[in-house]
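Apart from one protein chain that is not included, each protein chain of the complex appears where it belongs.
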Amino acid sequence: MTTERPIEIQCRLFARYAEVVGTDRATLHLPPTATVADAVRELRERLPGGRALPERPLVAVNQAHARSTQPLTDGDELALLPPLAGG
Amino acid sequence: MTTERPIEIQCRLFARYAEVVGTDRATLHLPPTATVADAVRELRERLPGGRALPERPLVAVNQAHARSTQPLTDGDELALLPPLAGG
Amino acid sequence: MPCCHHLREVEIPYLTRNPIDPAVLLAEVSGPGRGGTTLFVGSVRQSPEDGPVVEIDYTAYEPMAEAEFERILREASDRWPEARIAARHRLGVVPLGEASVVVAAAAPHRGQSFDACRWVIEEVKRRLPVWKRERLADGAEQWSDNAGARHPTGPRSSGS
Partner (left out) sequence: MPCCHHLREVEIPYLTRNPIDPAVLLAEVSGPGRGGTTLFVGSVRQSPEDGPVVEIDYTAYEPMAEAEFERILREASDRWPEARIAARHRLGVVPLGEASVVVAAAAPHRGQSFDACRWVIEEVKRRLPVWKRERLADGAEQWSDNAGARHPTGPRSSGS
């Protein structure tokens, strides 16, 4: 069914999170009903050292702060943000 | 009696008050029991145009803000301060 | 790094007839333990109520104004012991847009620097024996005070 065609999510990791998993980018293919929380779960399972990432990190979708319940859309950019330190 | 020897007060007027009375200095001789309020009353009576000064202006004694009830001492400098406009 | 403002090695007057450079005040309060600095600049502005003000002539009861500034900054140092504070007030004719007063407060934490800076400028407005004569675009002059009162000026007194 067309509704089952997976969506592609570009993931970005920053600062300490990029150090922990040894990469700052990953691409996920997820069911079209996937939320931010689903994507984070997938990253924690699939990336080497991914378990060291928090279960509910601060996240941004398409360069804006987002909640873990936010649904994702094909082509979205999901970023996992360590605790902020600006200022 | 020595207690009756008058005290000498150097008075200064600023900004609009100096304009109103046409001078920025005056010397008063007052009883040794005189307060700021007594000196202001004397200035309002004796200076030409003195009635245009307020009965209870902002005042300073020896370059510090003072109350109208403050007793005066020989040699004190009394200043009548129009409403402040610093900043 | 305790620092008492009033123990400055060189006594810099708080009153000046020259333009005030904010960078100088920022430098005066800076220090490695003070990560937050708040600066306030008060400028001569056009007032919608009065029409265009082209310049302001500031006068002061100068020795008292210096002493009162010193008292205000000493009280601020008591309230915010870790803060370092600098301040200047300009006297004489100040054209539109130039600064009449600048206050800088640096502290280990930003909240302290905001609070100290704000407190000092409020006290300056409330306590500093300074007066202003505004010259309007049409040539009229008026005394203007911080309570919002306006009075037309009379002849200038010789000595003040």
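Chains: A, B and C, in written order; residue numbering restarts at 1 for each.
Methods note: contacts are C-beta pairs under 8 Å (C-beta built on N, C-alpha and C of every residue); 3 or more make two chains touch, one makes a residue touch a chain.
Computed from a predicted structure; not experimentally measured.
Peer 1: Among the chains you can see, which ones touch the chain that has been omitted?
Peer 2: Contacts of the omitted chain with visible chains: A, C.
Peer 1: Quick one: which of C:Gly33, C:Pro63 or C:Pro81 touches the chain that's been left out?
Peer 2: Answering carefully, the residue with contact to the hidden chain is C:Gly33.
Peer 1: With the full complex in mind, choose from C:Arg45, C:Arg126 or C:Arg150 the residue touching the hidden chain.
Peer 2: From the options C:Arg45, C:Arg126 or C:Arg150, the contact with the absent chain belongs to C:Arg45.
Peer 1: Touching the hidden chain in the full complex, which residues of chain A are there? Just list them.
Peer 2: 12-16, 18-20, 22-25, 60, 63-65, 79, 81-87
Peer 1: Considering the entire assembly, which residues of chain C contact the chain that has been omitted?
Peer 2: 22-23, 26, 30, 32-46, 48, 96-97, 108, 110, 113-114, 117-118, 121
Methods note: only the chains that are shown with their structure count from here on.
Peer 1: Could you please state the distance in Å, as a whole number, between where the Cα atoms of chain A are centred and where those of chain B are centred?
Peer 2: Those two chain centres are 75 Å apart.
Peer 1: So what's the Cα centroid distance for chain A and chain C, whole Å?
Peer 2: Centres of chain A and chain C (C-alpha means) sit 51 Å apart.
Peer 1: Roughly how far is chain B from chain C, going centre to centre by Cα mean, in whole Å?
Peer 2: So the centroids are 26 Å from each other.
Peer 1: Out of chain C, which residues touch more than one other chain, so two or more?
Peer 2: Residues: none.
Peer 1: Out of chain A, which residues touch more than one other chain, so two or more?
Peer 2: Within chain A, no residue touches at least two other chains.
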